[in-house]
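Everything below concerns the one structure shown next.
Only a single protein chain was left out; the remaining protein chains are all shown in position.
We just call them A, B and C in the order they show up, numbering each chain from 1.
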Amino acid sequence: MRTPMIILNMKSYREAEGKLSLVLARTCEKVALETGASIAVCPPMVELSRVALEVSIPVLAQNVDMWDATVRTGSTSLGAVKNAGAIGTLVNHSECRRLLSDIGHIVDSARGMGLTTIVCTNNVAASRAAAALAPDMIAMEPPELIGGDISVTTADPRIVEDTVRAVREAAPGVMVLTGAGVKDGNDVRKALELGTVGVLLASGVVKAKDPGKVLLSLAEGLVGRR
Amino acid sequence: MRTPMIILNMKSYREAEGKLSLVLARTCEKVALETGASIAVCPPMVELSRVALEVSIPVLAQNVDMWDATVRTGSTSLGAVKNAGAIGTLVNHSECRRLLSDIGHIVDSARGMGLTTIVCTNNVAASRAAAALAPDMIAMEPPELIGGDISVTTADPRIVEDTVRAVREAAPGVMVLTGAGVKDGNDVRKALELGTVGVLLASGVVKAKDPGKVLLSLAEGLVGRR
Amino acid sequence: MRTPMIILNMKSYREAEGKLSLVLARTCEKVALETGASIAVCPPMVELSRVALEVSIPVLAQNVDMWDATVRTGSTSLGAVKNAGAIGTLVNHSECRRLLSDIGHIVDSARGMGLTTIVCTNNVAASRAAAALAPDMIAMEPPELIGGDISVTTADPRIVEDTVRAVREAAPGVMVLTGAGVKDGNDVRKALELGTVGVLLASGVVKAKDPGKVLLSLAEGLVGRR
Partner (left out) sequence: MRTPMIILNMKSYREAEGKLSLVLARTCEKVALETGASIAVCPPMVELSRVALEVSIPVLAQNVDMWDATVRTGSTSLGAVKNAGAIGTLVNHSECRRLLSDIGHIVDSARGMGLTTIVCTNNVAASRAAAALAPDMIAMEPPELIGGDISVTTADPRIVEDTVRAVREAAPGVMVLTGAGVKDGNDVRKALELGTVGVLLASGVVKAKDPGKVLLSLAEGLVGRR
């Protein structure tokens, strides 16, 4: 994935069920092509393969449950994610927390399979801890701001800067994204100014009246136009 | 879904990752059309939408995590399953056990949305308990026989008969499937003779050298030919 | 345990930490001796052995995690509960829900060890389901009323009667307790009138200014005085 970047997490929003996830992914693709911004999407788990097949932008899973040869019903393996056409996965989202020990296994196994991992964290200490496991990226989102109206970069710019610094110290190669409350290009610009390589967001786009318009604003914030 | 029936659970087998899940589903479709047998498939979660879109036979989810309006990352809602084109879902598979209280919520919500529920159980008492929650079907599989070489109908026909009787007593409208170790048409025939409406199986087909051949045998056992 | 009965679940209330759990248990013991009411207590897990050693009334665990020979750190086995001096355990409390399959294992193993099981449920269907697993008792508590000010017997007497009827049909030997919002002797009397063998309660006593006074009222409701 090219950085800086925007990652759209569609979660399990009704607005992203079935065909709607494809419509959203195509809107992202269109804005990415028009603006040159790097945009990736995390469709609902059951739409992963279909979306990955139909769009040219990077697609990531929202979660994986298995990283070894275990076979289970209802669980999603790294192999399933890869063969569905995704380039990687979110790990440990605040709505899908993982065991410390499992995060390490997922990150290591994913790297061995050429899959990107973005480990979500909730504060500076957890970000430093996650950095020690050497994922590709860390997405720091204060849980209390997720789904809200105020961007983390406005509400608490300090926590973003501190995260960037902590991760740089702990593992220089690991990139930092931030999220929670991100709504427009200004939030993206501020996120980049604070040292991140972009944003992870969900409701701000998925539940927007006009997702394309919001995405355009975000993309312009990312590529520095306007 | 027409009964009697065969349900193929693809689990998270490597042999069903990515495009292979579609190939397997099409093989099921072909055998269903040729023999008149009712066959449904449960693809890997990330392939659900794609498979449902491409085949004409019924498709079910292997699991759902949410049944109300909660939004989460990495979880699959009943709405997501429905809008992916599935007609229902397995619930409480032995590799994906659920809380007693959640099973009730899932069954009730699924019915409200027109989705079929097949609650998996491990013995007679659990089957009677599950029947009290009034799902559409119960699939009784002794966990110790799952993935093995001996069919439940051979190893323990008594447990199948007792399950059928217990469910009939507890909730006359609930149909019983059985599974574990099912390999060929004989196993299917026996399952029907024991009072079930069919079988739930996985490795016997997914890991077979020639899945189409196994499916043909199973289908013939189901529709009474040979 | 003699019925009718009152079971006091101390949960993890601060008011029941350390020595306070023993004080509460002794208050229960005193009221039981004075009134002749059958009262049992569920102390915090870490106080189980100490309380069981010090009081003469029945003591139950709030939960068990293991029922076979597995050894784990931080988990509580049926053997640990028994050797701590408890006579049984709550199972599947609404704040500690269990897998359907595990409830069956716990009930069966507990019976084999001479331990009493009280399976908590949230509605009529779940109670019928739990009855099929043949525990000694079922404690039906509508989760939305737990910790509240209105007793289940006032708020929803119908759900209690329906539970008693459903359990009687499904498994005649299984006794029914009810709970949620129980505050005084009137609530207990009503619970008995509705066909239960008593109540399971927590905050009404644990957080009372004068637990002894509340217990006395409850006990009088139980033994029919006043």
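For this structure, a couple of remarks:
Simple rule for what comes next: contacts are C-beta pairs under 8 Å (C-beta built on N, C-alpha and C of every residue); 3 or more make two chains touch, one makes a residue touch a chain.
Keep in mind that what you see is a predicted model, and the values were worked out from it rather than measured.
Shown chains touched by the undisplayed chain in the intact complex: A, C. For the chain missing from the display, the contacting residue among C:27, C:77 or C:196 is C:77, taking the whole complex into account.
Between the chain not shown and the residues C:6, C:41, C:61 or C:194, the one that touches is C:61. The omitted chain makes contact with just one of the residues A:11, A:82 or A:98: A:98.
Mapped onto chain A, contacts with the missing chain fall at residues 92, 94, 97-104, 121-123, 125-126, 128-134, 166, 170. Interface residues of chain C with the unshown chain, by the touch rule above, are 9, 11-14, 17-20, 42, 44-50, 53, 61-63, 66, 70-77, 79-86, 90, 93-96, 202.
The definition used in the following text is that only the chains that are shown with their structure count from here on.
Taken as a contact graph, the chains are arranged in an open line, each linked only to its neighbours along the path.
Centre-to-centre separation of chain B and chain C, using mean CA positions: 37 Å.
Our note on geometry: chain A versus chain B, Cα centroid distance of 34 Å, whole angstroms.
In chain B, the residues that reach two or more other chains under the touch definition are 94.
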